[in-house]
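Here the complex is missing one protein chain, while the rest keep their positions.
A and B are the chain letters, set down in written order, and residue numbers restart from 1 in every chain.
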Amino acid sequence: MIQKLLNIDRRWIFLFIFVGVAAAMLFPLPLPIRPSSDVKNVYNTIESIKGKPNATVLLSFDYGPGSEPELQPTAISIIRQCFRNNIKVVGMALWPDAVGLAQAAFDSVSRAEGKEYGKDWTFLGYKTGSVTLILNMGEDFHGAFNVDYRGNKTSEMPVTQHIAKLGSFDYVVTLAAGKTIDGVWVTYAVDRYRIKLGGATTAVTSPDMFPYLQSGQLNGLVSGLAGAAEYETLVKTQGSATRGMQPQSAAHLIIIISIIIGNTMYFVQRRRDRRQSVSGNEETRS
Amino acid sequence: MQRLTQFACIAALFWTGTALASDAVETGTGSKTPVPDSVRALPPPLPTQIRAADVPSDNGKAVVVTWLPDASTPSLVRYQVGVATNPSGPYYFGGEAPAAGPLVKDDPKIFGWSPANPDHQFLVVSSYMVPPATPEGNPERVELRPDQTYYLRFAVVGDSASAELAAPMSVTPRQNWIKLHKLNNLIFGLFFGVVILSFIEFARRNPNMFIRKIAGLDAVEEALGRATEMGKPVYFVHGLNSMGEVSAIASVNILGRVARRVAQFDTTLKVMNNDPIVLAVSQEVVREACIDVGRPDAYVPDNVMFVADRQFSYAAAVDGMMMRERPATVMLMGYFYAEALLFAETGNVVGAIQIAATDSYTQIPFFITTCDYTLIGEELYAASAYLAREPKLLGSLRGQDVGKAVLIAILTIGTALELAGIHWLTHLVAPL
Partner (left out) sequence: MIFFKRTLPLVIAFVMGIVAISIYYIPHQAAVDLNDLLSKWDRIIAAFAAFLGVYSLLYLHAGRLKRRQAGWGYSVFVYLGFVVMLTAAIYNNGAGPLVALRKGGAYDWLYTNVFVAADASMFAILSFFIASAAYRTFRARTTEATILLVAAVIVMLGRVPIGALLWESMPELQQWLMNVPNMAAKRGILLGVYLGAVATALRIIFGIERSYLGGDE
């Protein structure tokens, strides 16, 4: 029986996960979400620039559909916070897959908050050559992005007229699923142009960002779905990240329970094997 | 009268420049907090020791102005610099810094670690704003040019009064040929390079160099033999990086060694590629490997395939092929992201022996738990040398070890010195 449990067909485990996650989604329990200091740093930085004339945040969408559940809620929350504080938002994408996601985020929030395209926000679209693009933006923003995604001239739109270069933005937040934060933004934008950079990453890649948090190159980090839920709490909305905390908690609990059961079975089996080998030795000696 | 007119024009220009370009400053931002009435009426005191100089180690497009603020300067003033190509003007807005702006000692990149005037403030000026010709036009940002002499006017601006340095300062930005602040980086790089190349040369003369066992690489032979006995294919799955990354180069090097053995054993090798350039290189490597061992017929072009360039499309396709063909051996080599566990777990399901090698720090735990053998970090780069056992490649491994020993020594000594409040070693190795 124990051997059977130790070598259980993995499909049973899949079933337990499925049932647990589905139950948590169908019967959600309210869970307290405490924003961490890293998430608060991003939030507070944006709060600190409200009221500043022409305060503008650059949001870089560097992720694809696979990371959408973790990073899209953060993007929506940040845009919402900016719009509520009358902070302009300029979006761009270093990943081509992110263009549709960025547009969806901007469209939904700008409609809800009553913000005008070209005046309160714009989306620049995707351009190749991440490093070269950042270097160009660092020297001449309008040269790097002559027109936005809809073909409007960036030097003429109220939202980007005053932006001379990357350093003109009051805050840059990059939502990254890959290596764009350390490989591009920190190495080039922060190191060379001394911009203030915040990050949002998937939970798996967030440990890679801790050295930059400690050195101050990243001033804040929103990590994974949990971080997105914390940000939604700060912005006082109940979005998909907050709703996702229940199934995520259920999944983690099921994994921990399965680890405990697996180890219990393992130790019981080991004890039995030891007993059998001891009694076998005794028989041999006698 | 003439002087008063000049002053009024310059103050008006500064005010216009500030209003139009209040966000386009190199350092610091203007403060818009209301100034008390008692301060408002008085011109703020000028700082002393105001100097302009070329920014060192740059492309000749920036100058730096330094000054020692007066102790009685109100906290709400701004220091502004006007730029002109002629001493008589017109002067255009070049930048501004707040009263509590950055200090010289805070920027070792420009001023070094032990500057002469650490408590001076500074402002880097790399461009100036030319007002539009017509009211409807936009201001034009003009970058400084190398070898062009510029004249700078320095002013302290309060909300309703300002003070200005009597005479303009002249400065000529120059292009430089070396970044002095990266000299430590260059010296360490050269040092490590010389160490590695020296050991390569040493290894040529002393070919029997010891290298510790790497279980995963010793198992390659066994894994390939298993595939041959079972009559099932070997899967070589590249990571997600392009050919420009060292991990892709390292995995292609391993592929060459593996392809040789597979051709000798007459086993099917299937190489999965995520990047077209890696595909082209892999095809060439496998083809040459087959030719080298005298088995050109063993090369099947369709077996070195481009699967997909999207992460999860790649994972789905490779997993599907694994489930259908049930390879006996799966080798996961390169830099992986979230799809790592998808590959490894599927390989486990089909009962393949799995050898993974990655420098992706976040995926190492997944490989360790699901694969039979895992090469961690630099073992991926060492694999090529380990499998080939060529002295010159082994020599570079020894050089790496020496480099690591030096780094450990620096870390240990540096930590002790920092705890004692001595910073020279930290400054020596700090990246600027």
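Throughout what follows, a contact is a pair of C-beta atoms (placed from the backbone, for glycine too) under 8 Å apart; a residue touches a chain by one contact, two chains touch by 3 or more.
Just so you know, these numbers come straight off a predicted model, no measurement behind them.
Note on the undisplayed chain: of the listed residues A:A22, A:L253 or A:V278, the one touching it is A:L253.
Chain A meets the missing chain through residues 8, 10, 13-14, 16-18, 21, 31-34, 36, 64-69, 100-101, 104, 128-129, 131-132, 135, 203, 207-208, 210-211, 214, 224, 226, 229, 245, 248-249, 251-256, 258-259, 261-263, 266-267. Where chain B meets the chain that is not shown, the touching residues are 57-61, 146, 175-179, 182, 185-186, 189, 192-193, 196-197, 200, 242, 244, 246, 249-250, 252-253, 256-257, 275-277, 279-281, 284-285, 287-289, 291-292, 302, 305-313, 315-316, 320-321, 324, 338-339, 341-342, 344-345, 348, 359, 361, 364, 366, 369-370, 376-378, 380-382, 384, 392-393, 396-397, 399-400, 403-404, 407.
One rule holds for everything that comes next: only the chains that are shown with their structure count from here on.
Centre-to-centre spacing of chain A and chain B amounts to 22 Å, using the average Cα coordinate of each chain.
Of all residues in chain A, those touching chain B in their complex are 10, 52-54, 56, 64, 66, 97, 139-140, 155-156, 161-165, 167-168, 170, 177-178, 194, 202, 204-205, 207-208. Listing the residues of chain B that touch chain A in their complex gives 21-24, 26-27, 29, 32, 127, 138, 141, 143, 310-312, 337-338, 349, 361-362.
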